[in-house]
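A protein chain is absent from this complex, but the other protein chains hold their places.
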Amino acid sequence: MNFLSDNSAAPCPEVLAAIGVAAPASGPGYDGDAISQQLDAAFGALFGCECVVLPVSTGTAANALALAAMVPPYGAVVCHEEAHIQVDECGAPGFFSGGASLLLVRGEAGKLTPAGIEAGLSAYRGDAHQVQVRALSLTQATEAGTVYSPAELAALGEYARGRGWKVHLDGARFANSVAHLGCHPGDITWRAGVDVLSFGTIKNGGMTAEAIVLFDLALADDLRFRRKRAGQMPSKGRFQAAQLLAMIKDDVWLRNAGQANAGAARLAAAAGDRVMYPVEANEVFVRLRAGEPERLRSLGFAFYDWGAAGSNEARFVVAWDSSAADIAALTAALAG
Amino acid sequence: MNFLSDNSAAPCPEVLAAIGVAAPASGPGYDGDAISQQLDAAFGALFGCECVVLPVSTGTAANALALAAMVPPYGAVVCHEEAHIQVDECGAPGFFSGGASLLLVRGEAGKLTPAGIEAGLSAYRGDAHQVQVRALSLTQATEAGTVYSPAELAALGEYARGRGWKVHLDGARFANSVAHLGCHPGDITWRAGVDVLSFGTIKNGGMTAEAIVLFDLALADDLRFRRKRAGQMPSKGRFQAAQLLAMIKDDVWLRNAGQANAGAARLAAAAGDRVMYPVEANEVFVRLRAGEPERLRSLGFAFYDWGAAGSNEARFVVAWDSSAADIAALTAALAG
Amino acid sequence: MNFLSDNSAAPCPEVLAAIGVAAPASGPGYDGDAISQQLDAAFGALFGCECVVLPVSTGTAANALALAAMVPPYGAVVCHEEAHIQVDECGAPGFFSGGASLLLVRGEAGKLTPAGIEAGLSAYRGDAHQVQVRALSLTQATEAGTVYSPAELAALGEYARGRGWKVHLDGARFANSVAHLGCHPGDITWRAGVDVLSFGTIKNGGMTAEAIVLFDLALADDLRFRRKRAGQMPSKGRFQAAQLLAMIKDDVWLRNAGQANAGAARLAAAAGDRVMYPVEANEVFVRLRAGEPERLRSLGFAFYDWGAAGSNEARFVVAWDSSAADIAALTAALAG
Partner (left out) sequence: MNFLSDNSAAPCPEVLAAIGVAAPASGPGYDGDAISQQLDAAFGALFGCECVVLPVSTGTAANALALAAMVPPYGAVVCHEEAHIQVDECGAPGFFSGGASLLLVRGEAGKLTPAGIEAGLSAYRGDAHQVQVRALSLTQATEAGTVYSPAELAALGEYARGRGWKVHLDGARFANSVAHLGCHPGDITWRAGVDVLSFGTIKNGGMTAEAIVLFDLALADDLRFRRKRAGQMPSKGRFQAAQLLAMIKDDVWLRNAGQANAGAARLAAAAGDRVMYPVEANEVFVRLRAGEPERLRSLGFAFYDWGAAGSNEARFVVAWDSSAADIAALTAALAG
């Protein structure tokens, strides 16, 4: 019973079907085929604004390419100290940007706030001897499984813009956040000041495609070249485009995310006050009792230890296709 | 009737079937699943030696990652002046390597020779003021549609090793070269001194997976990290592995390549002495007559002009799934 | 009365004289002249071991080149959160290394300890998704004006070596630390496990030369090329070499540093218990009283505010050539 991550779940049927439909060659390679050509308009309709969509093969590529287009090589990106770009991407932002830095800021429950950034950067001067902050990267849903409200994001967006910073949103679990908030996707992106979104599908029933969604259209020319030289411009681009279109058609992305969120909510209810952060997406962090990790594993549950060694903290991730039986079993085990 | 490139052809049925089989999650993400775990052994059996296989999403990524592991950032790679890494990868080798250079050498029919390299580098001193040559990159089949013999490659391999250079083989059309030569794949790789092969499938009926095949196992540790930080380590790695395994199982790769080569041979016969280079793979370069490009296009044939403007040179590429009818039509048109 | 920094002080007479002596051309350029050729032996005699010396024009270049030779581009360097390489070099380590990261650790009075590093990296896993720690960078004297003892450094060196990390020492004020400790310079470098030292002279009466001193000779070949391509290999290398030799001849470097340290000690005595850290080199950090910064500035003293805005913390730096009168005036003002 796998609660390790949503990142290896099966692709959903709609995505698999789209692969089959895209198989026959139809016109030129790269982004010149009829499927790829639909991307900008389809995402534009979804977000309610003009945008440019650049498919890539991983979330790491999406984040790092986006940031590389937003900051100069001597630049810096402000992010949460637990951000995926800092912790789990093997230095990709530094590689893609040509050496830019991440400036880490602390924040409760995975979230940044303007006041928290202000405090975290209190010693930052910004003179010619220092890296130049030019972007803020936020994660929605956060690494703690919480979700920024539209107002929280708008405040951060306003803060960033007031300093001349661009805003990046790491949306590996963006679908879970929209499903939780029930808002329009534009409310937590361009309307809140987001310039570039890493739109994730792979953790939400996708297969091998993520999308960089540019609301700041001026970045598109630069990014097209960066994407190519990063080996992220496949000759059969229609297979990435087809997955992305299948995900957003008929709200498949929200259906998948809603299922995962609902499962996580059941786990959270069972874990009660041992839950460490508000469960607003599909991740549940639980402060287990002594011996409980071992007991749960002996019952067949797979999950990651979290936090410091010996802390008994655990992370359970519910995927779009986690079975009701598995979730019920874990619910029972946690409540036991 | 599309003779533009093999790079947007349909995936072959075996590859599509493998995607479906890989769909259900089976164990951990990244390279930890049961399918990915088969790669090293399967390619080891194919090549007849121990090797490490790292799947990536594009040929550009395969080439650039491979070279980055072979030369230092102040290094240089010797390659043909028309090599894909120089002409068509938007500077990827410089990006992935942290600034290494390509030193361009001329050569007939897309091929390098030891003597040609020696002449091309006659002014190269190699002192501390110059980039340091540390690798030779060859293309098999070449950009001119020709194929190095095992002896030619062995001579180049020996030349390179004598100078302390590593050897990279860009095998975007490696299958076509093996199908042409009828040799063991080891004969034109590790037995000829090749350290790293970019094993292409996408132009040969694959979908979205290429493989870096390491014969120099000492490069593996470094490359694993480079691959991750380049955004080339997908969480659902099984979808790349499944494609690669499907391609090499039951010689599908050679069947596909053989079909493409055979079609090219028919075109070559029709073009007669207007063929510019020996047609040994699936590309046919033809010196057309004045007006002929326009005439062929008016008949519905799509192909690229080649060489200098006004030269009437054209490139026709036959894919694994180019229809016999299309090939016959072009054969007739060229012979006309 | 300038207590801003030692970094713009006058060059000492010995250094200026050496420039004049080096002026006539004597043999080949770059490092081929007779003066440059003396460097390795002279520093070898000073440190009591074989070493390779590579002159550079700034401390930033010394640090960043050294680190680039010690960690791969996907690597990481552990350092104090206030280290110069993090705070004041505009991202140079990321640039020179091709994207490597700094992992910041806290520590009292500018110092790291093995236990502090262990705690600071408690969440670091080191798997393929993370940057790879390969080096520890320490600063001697520290950014807080304190000095590691030989035993402290040896413990850190042993800790690092046990993990396979190399050790870099940022010695912008290395002379001040040796003058304070009265030890052999080898005791706080190679005998303590240091692989590479950034040997500073510019803050200690030098003019325009710093030295990378390699105790790990295996790094030399790589660094020579990195130095050249970084534009740090001047054709008239004798002018850097001459400065470095003048500094270490007849213990000029220790004389200069001793003078600066002594001045700082006088300031520290006057500041009494308002001194924030042990004054062991030539920097004095003082928690001033409300209104005191303004008062001191109105008296003509120039110095930097430190810490958070409104904290009234101040840094006073004594240079090798700070006048006794200026020091006495500040002593009186602080004691007042």
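The letters A, B and C name the chains in turn, as written, and every chain counts its residues from 1.
By definition in this document, a residue touches a chain if its C-beta (ideal position, glycine included) is under 8 Å from a C-beta of that chain, and two chains touch if they have at least 3 such contacts.
The structure displayed is predicted, hence computed values, not measured ones.
One chain is not depicted; across the entire complex it touches A, B, C.
Of C:Thr139, C:Gln232, C:Asn282 or C:Asn312, it is C:Gln232 that touches the chain left out of the display. Residue-wise, the contact with the chain that is not shown comes from B:Val87, picked out of B:Ala17, B:Val87 or B:Ala115. When the whole complex is considered, the residue among B:Asn2, B:Ser101 or B:Gln232 that touches the unshown chain is B:Ser101.
When the full complex is taken into account, the listed residue touching the unshown chain is C:Gly91, out of C:Gly91, C:Gly120, C:Gly193 or C:Gly258. Chain B residues in contact with the hidden partner, per the touch definition given at the top, are 73-76, 87-91, 94-95, 97-102, 104, 122-123, 128-132, 307-309.
Looking at chain C, the residues touching the absent chain are 2, 4-5, 7-11, 16, 19-20, 23-25, 27-30, 33, 56-62, 64-65, 89-92, 95-96, 202-203, 207-208, 225, 228-236, 239-240, 319, 321. Summarising the interface, chain A meets the missing chain with residues 30, 72-74, 98-99, 128-129, 132, 222, 224-226, 228-229, 233.
Following the convention adopted for this analysis, only the chains that are shown with their structure count from here on.
Under the stated contact rule, the graph of chain-to-chain touches is complete, every pair of chains being in contact. Each chain gets a centre from the mean of its Cα atoms; the one farthest from the centre of chain C is B. When chain A is laid over chain C using CA atoms, the rotation angle comes to 180 degrees (nearest 5).
Chain A and chain B have Cα centroids separated by 34 Å. A separation of 41 Å divides the Cα centre of chain A from that of chain C.
Here the CA centre of chain B is 49 Å from the CA centre of chain C.
Within chain A, the positions touching two or more other chains are listed as 89-91, 95.
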